[in-house]
Structure formats: structure tokens, C-alpha cells
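Comments concern the structure below.
Moving on to subunit A:
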Amino acid sequence: MSLLSIKGMHAGYGARNVLHDISLDVEERQIQVVLGANGAGKTTLLRAISGTIARQGSVEFNGARVDQLSARKIVAAGIAHVPQGRGTFADLTVDENIRLGAYLRTAAEARQDRERWLTFFPRLRERLSQQAGSLSGGEQQMLAITRALMLRPRLLLLDEPSLGLAPIITQGLFKTLAAIRQEAGMTMLIVEQSANLALEVADSGVVLESGQIVLRDSAQNLAGNDEVRRIYLGYE
Partner candidate 1 sequence: MSVVVKPKLPASVRIAVAAAIAVVFLYIIPFAIPSYLVSQFATVVVFAVAIVGINLVTGFGGAITLGHAAFVALGAYTTAILVVRYGWNPYATIPVSAALSWIAGWCLGFPALRLQGLYLALGTLVLSITVPPVLKRFDAFTGGVQGLNVGNPEAPAFLPLDDSQWIYFVCLAIAAVLYIVARRILSGPLRRALVASRDNQLVAAVMGVDRATVTTATFAMSSLYAGVAGSLYAMIVGFVSPDTFNVMMSLSLFVGAVVGGITSLNGAIVGAMFIQFVPIWASDIDVSLGGLVFGCALIVTLVVIPAGIGGIGEQFFIWLCARLGWVEGAAAKRSRTDALGGVRNEPA
Partner candidate 2 sequence: MTLFASQIVDGLADGAIYASLALALVFSYRSTGIVNFAQGEMAMLSAYLVWQLMAWGLPLVPAALISIAISFVAGALLYATIVKPLSHASLLTVVSVLIGLYLALNSLAGFLWSYTIKALPSLFPKAHVQFGSFAVSVETLGIIGVVGLVLLLLYLLFETTKVGLAMRGAASTPDSAVLVGVSVPVMLLIGWGIAAALGALSGILVAPKVFLNPTMMFGVIIYAFAAATLGGFDSVVGAVVGGLLVGVVENLVGTYIPWIGPDLKIIVALILIFGTLLIKPDGLFGRKKVVRL
């Protein structure tokens, strides 16, 4: 059984519908990537899953319906959302950001997890008492991911983690994500523009176009698909 199973989902902003009849399954311990042009509805898809916008259709997570739950309940159910633009608490220190990530958990669990995730992001450990707003873009992204991991989620939603980052930083970030999946068995759904890097670490992917899924395949096949290569990878 899939960890996340979406059937016939519609979502949008007010009267404007962005997603039309989306069905998508994400298997446990897999990394699935969502490709698509600007405005295809990738961010909307993640928001609809995490309950931060209105949506219709069925979303099953871990065998239970979550499409009627509020964003907060969905977080509690084990879906962590790293929003586009990172959304770190700029006024709080790095350490406070991380602690706030564990808001729904006990202090003891938080301490233990904090140590675990900081081993993946040693840069953050050096900056624990620094204000999050003063971090570089890459460090903020690491912080946002760490904060999301502190929830001890079953599923991690990542919205354009590479946005605004230098290619070398993005490369390191995806390596770390792959390592986290390897060691912690984390399931991830990643929206990404840097398709080539994302497909390297992903198991499977879908292509969104105008709010509909037009292609789904394994990451390997997608990376070899001429159409995908032409549009999203920049090869001719």
C-alpha cells in the first residue's frame, strides 16, 4: 500500500482552480519528484496535500483520509512541508527554529533528534545561536529541512529546495537528501526546477502541465525521455 495516495484532487485559490483531477501515489521510502514549468501547479499540489489551501478529492495518508483535516492536524499526522522560499523564522535563532520544529513532540525526543539531524547538516551546528535571518540561502534551506525533520514526519514535502542556490550547493543538498532517505528511510515528494539533479536522487517522477499530470515514470526513464530532456533538462 502506498504511503500517500491522492485520487481525483482539485485545488486552487478562491474561484480559480489550478489542479484538475490529480491522482498520485507515493510509495514508502521512495523519493518522488514533481517536474513542470512555472505555473503548472507544483506548489499548489504540495499546498493542497499539506492542507494550507482548500482542496477537493481524496488524500489518503498511511491508510487514513487526511483531506478534511486542517494544516495543523496534517502536520500532526506526519506530513512535513518545507515551503518554497524556506519560511524560516527569521527573528529566531537557528536553535530556536529547530526546537520549534519539534513543537508537537516532547523535549527529550527533540534533543535526541536534534543531534541526529545535525550530523547531516554540520554547518548548522556552528550557527546554532545565530539569527536564522542572517544565514545564507543554502543554510536557510538546510535549516528549513532540519526543522521539518524535527517533526519526525513519515513524509517530507519539499518545494523547490534549490531555489536561489548555487549549483554546487544544490548538488550537496541533494546528496544529503539522498543520505537522509538512505539512513532514516524517509519518504519524500520533491517539487523541483533543477530536474537533472532531482532525477539523480529520485526513484520516480511525474510531469505536471497546466494542473494535470501528463507523464509518470521511473526517474531513470524520465531522465532518458526526449521530451523531458528537451523541456526540463535543457538538452537538445
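Quick notes on this structure:
Criterion: contacts are C-beta pairs under 8 Å (C-beta built on N, C-alpha and C of every residue); 3 or more make two chains touch, one makes a residue touch a chain; residues count from 1.
Candidates were picked such that all candidates are chains of the complex that A comes from, given by their letters.
What you are looking at is a predicted structure, and each value in this text was computed from that prediction instead of being measured.
For subunit A, the touching partner in this complex, chosen from 1 or 2, is 2.
Residues of subunit A that touch candidate 2 in their complex: 50, 52, 71-72, 75-76, 80-81, 83, 87-92, 96, 99-101, 103-104, 107, 147-148, 150-151.
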